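In this view, the complex is presented without one of its protein chains, the others remaining in place.
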Amino acid sequence: MKYNIPADVPKNKEETYKKNLKSATNSTNHLMLFAGDQKVEHLNNDFYGKGIPPQDNSPEHMFKIASQAKIGVFATQFGLISRYGRDYKNIPYLVKLNSKTNLVPYDKQDPYSKAWLSVGDVVAFAKTSKLDIKGVGYTLYLGGAYEHEMLSQAASIVHEAHKNGLLAVLWIYPKGKFVKNEHDGHLIAGAAGVGAALGADFIKLKVPYDKKGEFDAQALKEVTMAAGRSGVLCEGGAKVQEKAFLEELYAQIHTSGSRGNGTGRNIHQRPLKEAVKMANAIYAITCEGATVKEALKLLK
Amino acid sequence: MKYNIPADVPKNKEETYKKNLKSATNSTNHLMLFAGDQKVEHLNNDFYGKGIPPQDNSPEHMFKIASQAKIGVFATQFGLISRYGRDYKNIPYLVKLNSKTNLVPYDKQDPYSKAWLSVGDVVAFAKTSKLDIKGVGYTLYLGGAYEHEMLSQAASIVHEAHKNGLLAVLWIYPKGKFVKNEHDGHLIAGAAGVGAALGADFIKLKVPYDKKGEFDAQALKEVTMAAGRSGVLCEGGAKVQEKAFLEELYAQIHTSGSRGNGTGRNIHQRPLKEAVKMANAIYAITCEGATVKEALKLLK
Amino acid sequence: MKYNIPADVPKNKEETYKKNLKSATNSTNHLMLFAGDQKVEHLNNDFYGKGIPPQDNSPEHMFKIASQAKIGVFATQFGLISRYGRDYKNIPYLVKLNSKTNLVPYDKQDPYSKAWLSVGDVVAFAKTSKLDIKGVGYTLYLGGAYEHEMLSQAASIVHEAHKNGLLAVLWIYPKGKFVKNEHDGHLIAGAAGVGAALGADFIKLKVPYDKKGEFDAQALKEVTMAAGRSGVLCEGGAKVQEKAFLEELYAQIHTSGSRGNGTGRNIHQRPLKEAVKMANAIYAITCEGATVKEALKLLK
Amino acid sequence: MKYNIPADVPKNKEETYKKNLKSATNSTNHLMLFAGDQKVEHLNNDFYGKGIPPQDNSPEHMFKIASQAKIGVFATQFGLISRYGRDYKNIPYLVKLNSKTNLVPYDKQDPYSKAWLSVGDVVAFAKTSKLDIKGVGYTLYLGGAYEHEMLSQAASIVHEAHKNGLLAVLWIYPKGKFVKNEHDGHLIAGAAGVGAALGADFIKLKVPYDKKGEFDAQALKEVTMAAGRSGVLCEGGAKVQEKAFLEELYAQIHTSGSRGNGTGRNIHQRPLKEAVKMANAIYAITCEGATVKEALKLLK
Partner (left out) sequence: MKYNIPADVPKNKEETYKKNLKSATNSTNHLMLFAGDQKVEHLNNDFYGKGIPPQDNSPEHMFKIASQAKIGVFATQFGLISRYGRDYKNIPYLVKLNSKTNLVPYDKQDPYSKAWLSVGDVVAFAKTSKLDIKGVGYTLYLGGAYEHEMLSQAASIVHEAHKNGLLAVLWIYPKGKFVKNEHDGHLIAGAAGVGAALGADFIKLKVPYDKKGEFDAQALKEVTMAAGRSGVLCEGGAKVQEKAFLEELYAQIHTSGSRGNGTGRNIHQRPLKEAVKMANAIYAITCEGATVKEALKLLK
């Protein structure tokens, strides 16, 4: 398999970058990202309440899943990694560098999510802690008063990551009062192009919907092509029924050319064993070439 | 007892960190924080007026208490420590790095409390002054226009503290016009999760209330679990009757899993001797395994 | 031919600067800039939709054109260059340092496009990647709340570029609610003067229109003279018919004294072969002294 | 006399600090600060007009007074010191690091007065110019949108001053639309506590008024106690009759525990000889233990 190593990965970091990319993608160039940054992004809504198993309230639940399941990377904040990392050394981590809470509605105040720490901090931490950190992540909101700050931070983070042989994943969401429909495929394709222009390795995006509000595989094709050599990861979103989830995932990859997914709630809002199985099923489709049928067997 | 040393504490600072944690918590992992940052936060309201003993008006009152009572740490601003520290060398200090006044209502202007000095300043100061500085503190308001700045500063302060073997305590309060009820347990659990994601050692939070406006021990359970390995400190709040205070404190720890408390007014708004006794009673429950009955005896 | 080497190009970078200028302009001092920054500036509008060939949706389309056609420089974002550069080493690149999306209307929020990376980043990248990077570009909006930031960044970018022997191209557009007519020649001449005061090598500007909304060659004379020793590049704009495009380009240069053009959509919104021919025709007029007739032959 | 040397004055700067404190206070711990920053704060209102002697219009007038009278320190901006310092080497200077004009009313725009230069600039300047610079000053407005910036700058300036053995004087004024009465003693006591928390050596404050708008000696007691080990300097304010001025000054110190005063207009709005006498009288009460009667004799 040929890997697209960005030109800003220096000679002496090419092997590191390739190793990170290969191990995170099971040598498929597809990434199964287990998203665990919602403790800040959604406060406690995703972790406690009706239909959520009690153990999900503890951050350790996600570490247990990430440690026992097959995943590409577990994306979460630096602080959680610092508190649980010593006990979960086998997890492939991706440090989510920024996060914001959901307290203020997007139409009341333009969102700004600033990087908490630098890529340099992460690189030094990886070295001293010996944890397996494969990359960094950053969320970028387009269309508001802070777009310029976030574009600038994102570009710098991607470049710094590459200079250190790390993967860079961008979450890109157009937001604010001038964005009418966040699931408009053409708009999401625009966001994909921004991610490409920023040089991201992977771009986590909303899923395009058709007029009935259902997944639009054709529209996703525009998106994945517009992303160029940056891989599109479809957002997992709120928890849905397993089969529907896996079928859509399969179509995203095989029909529309997406290169993975970023899933959180559909995994961690289950008891540990079920969560591990669901993660494995997602991984099977994303990185092991499984059919939906094969993946569903893993849930049994 | 097993201590959770964060992974960002480097090898050569592990002993320092462990020593700070053990001595601050009496080897219980519970922290009794004597909060003395109100000279800025509440201006002179907490120190002069009806029902407050005259000597509380002088900042030295708090240093005397902190010096004579059993406490985990005395949290106050750098400037006060610099002016009284030479005469109160036996106090275990925690430098509160930021503070704001109460002149502007939270619903009129989104709060922003910026760090006054850096962790590096504190580390250098501890070295040259030989004062016993065990950690740093920072207040973080969620939900306003400056949330991004404060999240970023908080993450950096926690990380810098750990790199130097210091404890990091975060005060986390959702505030502003989009926060309807600051004592909503689910919201406070969200704040606890933010503190966990930031990697804090301890998180000082509001106490959850039930519909009658009284302490809700069940709701606090959601909070302490959501905080993961970061210890929840319940805010002491305005001065109340001693027995009620100690009973609630006991329940917070033994029923709900909190790991300490941050108390200011309920201690320093008393004449010196009474204040020292009250601090000792709080310490007994928090860090010496005392019952309420045993603690009440100390007040005699 | 005599070249105007800016006085802030140091002695030991004069040869580099001259080489960059000569090769980018075919020793004519005229620049044919192939503009490829629209993936961010216009999101996916310029790359997918009615009248646009399907392959234009992939960023690679522009790299293929830039690689096969005669051009002065291909201006695009760093991230795209980092992802495709290893496979397109023969392209003369100009790194567009800033970009913003079109989500927010100019009259709703004053535009601010911040530099994504520094000139130093570009210089280091050129060295390690061995790509042929001839210069940097920056867009500057005059007339809004962020004018001061952008003027300051622009001045610094031009100076840093010169210190490293690189060309500096500024895109300068008066914008916002106090700008009534962006195609007013006198206003554009003002923008040209700003570019001159910033020391730019080339300034990309809107084309002046007369009262009927058509190209005003006389007004452009005011503009090119006001620009002093900085060369004026006329914006290509939306796709129009080939002959009209080339005739206007010829007049801009030969009647009005412009020193080139910045063209994107009129090139890349065509299938590869046609796009290469169109680029070659533009190049012929701009940098090879061709007549419109001669250039039109190249389109056959 | 025992001096309170702040704990952030390092060992090797203790002598410098003590020397500055002793000489500025005539070994009394009381400071007579000749305030000369009004050229910016009040523009030319304090220096030219009815009842003001013509020579006051020249900045040199203040240097002559400061040079010929007994004073603790002459507080003025760096630029004036740089222009007159070579000719007035005997003056003990305090560099006022920030200033703002009075053009915008406090209720129309929250005030922000930013440091013009750093403490490091002052330290280097003192060394190369050999001028007798004893300290630095900074004005801090509480209660507005920039409170966080000014608190942070103030804390840093006090700490940097101490690290270099210099005195740090803070002017602290609650301001803006949420401050109803700037002469409310309880509010001023709050400001005093903020100064203490910032570690200031001296804090210049408004004078508390009673309900009739007259000096309230009792209220000032709350203030001076709240200030802890930071000395309170009462603002001189607009020019009043000499005897009344000196009597109030005496009461501030002897009844209410203030530790000096900051006087500008009541000194410099007089012809040179009278101004020198008035300064000497103020100094006599503040730093030489004189009675009002004794001080009045100096005015003859």
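Residue numbering begins at 1 within each chain, and the chains themselves are lettered A, B, C and D in the order written.
The rule is simple: contacts are C-beta pairs under 8 Å (C-beta built on N, C-alpha and C of every residue); 3 or more make two chains touch, one makes a residue touch a chain.
Remember, it's a predicted structure, so these values are computed and weren't measured experimentally.
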Residue, one of D:Lys19, D:Arg83, D:Lys177 or D:Lys273, that touches the chain absent here: D:Arg83
Residue ranges of subunit C at the interface with the undisplayed chain: 4-8, 10-11, 142-145, 147-149, 151-152, 154-156, 158-159, 162, 174, 176, 178-179, 186-187, 189-194, 196-200, 222, 225-226, 228-230
Subunit D residues touching the omitted chain (full complex): 37, 39-40, 43-45, 47-49, 57-60, 76-86, 98-101, 103-105, 108-109, 112-117, 121, 125, 128-129, 131
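By our rule, only the chains that are shown with their structure count from here on.
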Chains partitioned by contact, subunit B not counted: A, C | D
Length of the line joining the C-alpha centres of subunit A and subunit D, rounded to whole Å: 57
Chain centre separation (subunit B, subunit D; CA means) in Å: 35
Sequence positions of subunit B contacting 2 or more other chains: none
Chain contact topology (line, ring, star, complete or other): line
Chain pairs in mutual contact under the definition given at the outset: A-B, A-C, B-D
